[in-house]
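My structure is below; once you've seen it, I'll send some questions.
For this depiction, one protein chain was excluded, whereas all remaining protein chains were kept in their positions.
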Amino acid sequence: MPLWLFIFLAALSIISSLGVILQRHPVHSLLALVLTLIVIAVLFIGLGATTVGFLQMIVYAGAIMVLFLFVIWLLNLQSQPLEAGRLALKLIGALGSAALIAELLAFVLHLPAPLGHEHPVAPDYGSIGRLAQGLFSRYLIAFEITSILLLVGVIGGVALARRTAAGGAGGSM
Amino acid sequence: MAPPSYFMGLSAILFCIGVAGVMLRRNVIIIFMSIELMLNAVNLAFVALGRAWGSVDGQAIVFFVMTVAAAEAAVGLGIILAIFRNRATINADEFNLMRW
Partner (left out) sequence: MAIELLIGAIKAIIVLVMVLQLSAILLWFERKGSALIQDRIGANRAALTGVGRRLGMPNLGFVNTLMADPLKLFTKEDFVPAGADKFLHAMAPFLAMFPVLITFAVVPFGDVLIIGNYHINLQAAHLNVAALYILATIGLGVYGVSLGGWASNNRWALLGGIRATAQMISYELAMGLAIVSMVMTYGTLDLQAMCHAQGGVWFGWLPRWGIFVQPVAFLLLLTAGMAESKRVPFDLPEGESELIAGYFTEYSGGKQAVFMLVDFAEIVLVSALITTFFFGGWQFPWLYPDGFHLPGGAFFALPNLAVAIIGIVSFTVKVVALCWLQILARWTLPRFRYDQLMRLGWKGLLPLALANVVATACVIVVGGV
């Protein structure tokens, strides 16, 4: 991936993720997060992992975030001013994060090869065929357990969000 | 050319922004979104590492992280809905019943 493109996408993702944590209205935060997810998907594609990049767009930006949006509407959240006071905690949080970033960057930017430079990979590196071969051979058990996990997630989500008979009629639109 | 270590640097920055979001915001939904941001930063690191070694393992792990994040988001949002029905608030500071 050319360097100028990477810098542009990195700046975009950092600005939008700052938007996630600093916006007052939850829906604006959510849209900033959707933008971050799409930029990260583009970064995946730039790294050659095209299948995972598009899966990120389909699953994360297209489904999970819509779920968040529905919950924000159900709870009817309004724009809330950022919590006032607790300046000490905010200052410590910001400084701590900045220190963590500085330390991690100092470590990460000077890694030895093969992380230090970009070298070419096979043309079908990110293809769905190779990913499927890996998933169904080395990671087969994890794959099967994940399907059970999704089933449990669906049951749990429905059970938690359902209103009991005593609580009133089921809310449906 | 952008080497994979730059991508890992970006992943570190996004992760720390997510941590700051979890620590600084009190709205439970925004905390949840910051957690999703952290998960995505880690996904980016995995893909960068997979690219550095030319193996498919990075992408397979990202596949599983995405799936687990989807299930976790569904259940977590169900929990938030249940909490909201009980307390009518989602300010994380108000859930202090079990505090000393």
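Letters are used for the chains, namely A and B, taken in the order the chains are written, and counting of residues starts over at 1 for each.
Throughout what follows, a residue touches a chain if its C-beta (ideal position, glycine included) is under 8 Å from a C-beta of that chain, and two chains touch if they have at least 3 such contacts.
Just so you know, these numbers come straight off a predicted model, no measurement behind them.
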{"item": "Displayed partners of the chain not shown (whole complex)", "value": "A"}
{"item": "Omitted-chain contact residue, chosen from A:9, A:39 or A:61", "value": "A:61"}
{"item": "Touch list for chain A against the chain that is not drawn", "value": "25, 27, 31, 34, 38, 50-51, 54-55, 57-58, 61-63, 66, 69-70, 73, 127-128, 173"}
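By our rule, only the chains that are shown with their structure count from here on.
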{"item": "Chain centre separation in whole Å, for chain B relative to chain A (CA means)", "value": "6"}
{"item": "Chain A-facing residues of chain B, complex", "value": "1-10, 12-21, 23-27, 29-30, 32-34, 36-37, 40, 43-44, 47-54, 56-60, 62-64, 66-75, 77-82, 84-85, 90"}
{"item": "For the chain A and chain B complex, residues of the former touching the latter", "value": "1-3, 5-6, 10, 13-14, 17-18, 20-21, 26, 29-30, 33, 36-37, 40, 43-44, 46-49, 51-52, 55-56, 59-60, 63-64, 67-68, 71-72, 74-75, 77, 80, 82-83, 89-90, 93-94, 96-98, 100-101, 104-105, 108-111, 114-119, 121-122, 125-126, 130-131, 133-135, 138-139, 142, 146, 149-150, 152-154, 156-161, 163, 167"}
